[in-house]
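Remarks on the structure that follows.
What you see is the complex with one protein chain gone and the rest in place.
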Amino acid sequence: MSAPKILIQFDTDKSCSTFDAVVAVDSGVQHLLQYSNVNSENVVGLVHGAMFTRGPDQLKNTAIFVGGSNVADGEKLVAKIRETFFGPVRVSVMLDSNGANTTAAAAVLSAAKHVDLATCRAVVLGGTGPVGQRVARLILRQGGYVNLVSRNLERATATCWAINSQVEGGSERLQAIVSDSPSRLAACMQDANVVFACGAAGVTLLDEETLAASEQLLVAIDLNAVPPAGIAGIGVMDKAVQRGSRLDYGAIGVGGLKMKIHRAAIAAMFEKNDRVFDAEEILAVGLELLK
Amino acid sequence: MSAPKILIQFDTDKSCSTFDAVVAVDSGVQHLLQYSNVNSENVVGLVHGAMFTRGPDQLKNTAIFVGGSNVADGEKLVAKIRETFFGPVRVSVMLDSNGANTTAAAAVLSAAKHVDLATCRAVVLGGTGPVGQRVARLILRQGGYVNLVSRNLERATATCWAINSQVEGGSERLQAIVSDSPSRLAACMQDANVVFACGAAGVTLLDEETLAASEQLLVAIDLNAVPPAGIAGIGVMDKAVQRGSRLDYGAIGVGGLKMKIHRAAIAAMFEKNDRVFDAEEILAVGLELLK
Partner (left out) sequence: MSAPKILIQFDTDKSCSTFDAVVAVDSGVQHLLQYSNVNSENVVGLVHGAMFTRGPDQLKNTAIFVGGSNVADGEKLVAKIRETFFGPVRVSVMLDSNGANTTAAAAVLSAAKHVDLATCRAVVLGGTGPVGQRVARLILRQGGYVNLVSRNLERATATCWAINSQVEGGSERLQAIVSDSPSRLAACMQDANVVFACGAAGVTLLDEETLAASEQLLVAIDLNAVPPAGIAGIGVMDKAVQRGSRLDYGAIGVGGLKMKIHRAAIAAMFEKNDRVFDAEEILAVGLELLK
């Protein structure tokens, strides 16, 4: 008989996300254990409890979800958790702080319905943030080309270095772009067939004129849910809305797929006891869903 | 297929009430998510997680319970929660801080078994506290008359103003009474056919002599569970105990009905996604139970 599915929610914030909790329940989790204020200092004993309570055949029915508003904190926490495991005594782990991984996967998959990721030419606006970084990384890993745009050259360059260290052969297909002049951004948009806006709320990263002049563009995805739009003219509810030769997606338009990926990734954790779900694995879950 | 019933327990205290938690489980809740130290500053994100995780057809399977020892804090929290919802994107909410709503409803319903609420003449002792205020409001809303008694004139008057602002036509049927002289209280008891003691523990609000002289009295309900009794001579276990022409109820005598109302109100939250259960709605749930 199968042991009940237990998900241990580690949240780096003061309160556990109710969002992540409800999605966990809707993914088939039978017992959700919520822990807030978790960090790499206090997590070790909590991980031991997950490791040493079930036999090898049942260990896959325990899993760990890492969430919270700060993605860097979540990454540190996952690193510590993985370091705590030893040998086969481990449980599956998923990182989705601030929804960054599921959002990035859903955005990339939305684009993949219309362009070939293996050859696409993407512009990632707000590319130094957690979602932007992941979108860039995912496209590079699929073989595509990325111009990573930021207002700050130093941050853009550092982000590209970090991504290149993670993706073999990435450096030849990834370029840092500073968005300080409209003409520079327009030049960079000239060749793109897909653009993602992954910036902070409240900033329009691409104006109507530049967008209209980007003639190769097939897909524009704006992940900003709060007005003003990150890409001028895209509505938050847009879901493959045709505008000229372009298909537009807004944050909520991508949201349905994001939720499906989130649920499927949690369910997939319980298939084996040794899986790690970061951006790439979550994208793979999404690719399975779209088959 | 129906999504599992999730109740999110927001408690304004440092620890979530175990009482509210057990009742939730006994009301058919499948997953209880407990959050302590919740206030109007930190609740918004938690409410968003309840709003944005399930589609319109499943949203009714998520609900929010607000509890804790301080009723005013609970009221503020419910106000903030309702303000956070928008349009149809909302979940049902129930307020029962300190058990005030279910207790008031159970007390009023116990009286309703023997007197007609629409014409009754009630005295509410300890009328400025959270339970007393609710008992007064509920009777006024049903059409009855209320003398609201307090040791403090200013507080009594302020409470009556507040209640009048909530109940149309209430001002003609609600009067503030100060209990500083025995004769004044006796005069007020003269016409009453039902009396409720809703004061703090440790204070007898009605002595035996005054009680005996209240000749019209059909029902006396003492919600004080700790000796001395709030109404002299009433036992905590009394449940429609006949004494002369009067039927007496003690706190535990009312408690069974209170529990039934509490459970039924939680279950009722999951019928629709937009219900709010404050005193009136909880009384309505109780009236259904007694049908």
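Per-chain numbering from 1; labels A and B assigned in written order.
As a working rule, a residue touches a chain if its C-beta (ideal position, glycine included) is under 8 Å from a C-beta of that chain, and two chains touch if they have at least 3 such contacts.
Small disclaimer: the values here were computed from a predicted structure and weren't measured.
Across A:T53, A:T119 or A:S165, the residue that sits in touch with the chain not pictured is A:T53.
Contact with the undisplayed chain is limited, among B:Q34, B:S110, B:T204 or B:N273, to B:Q34.
Contacts to the hidden chain, counted on chain B, fall at residues 14-23, 25-26, 32, 34, 259. The set of chain A residues touching the chain not shown comprises 3-4, 6, 8, 30-31, 33-35, 38, 42, 45-50, 52-54, 62.
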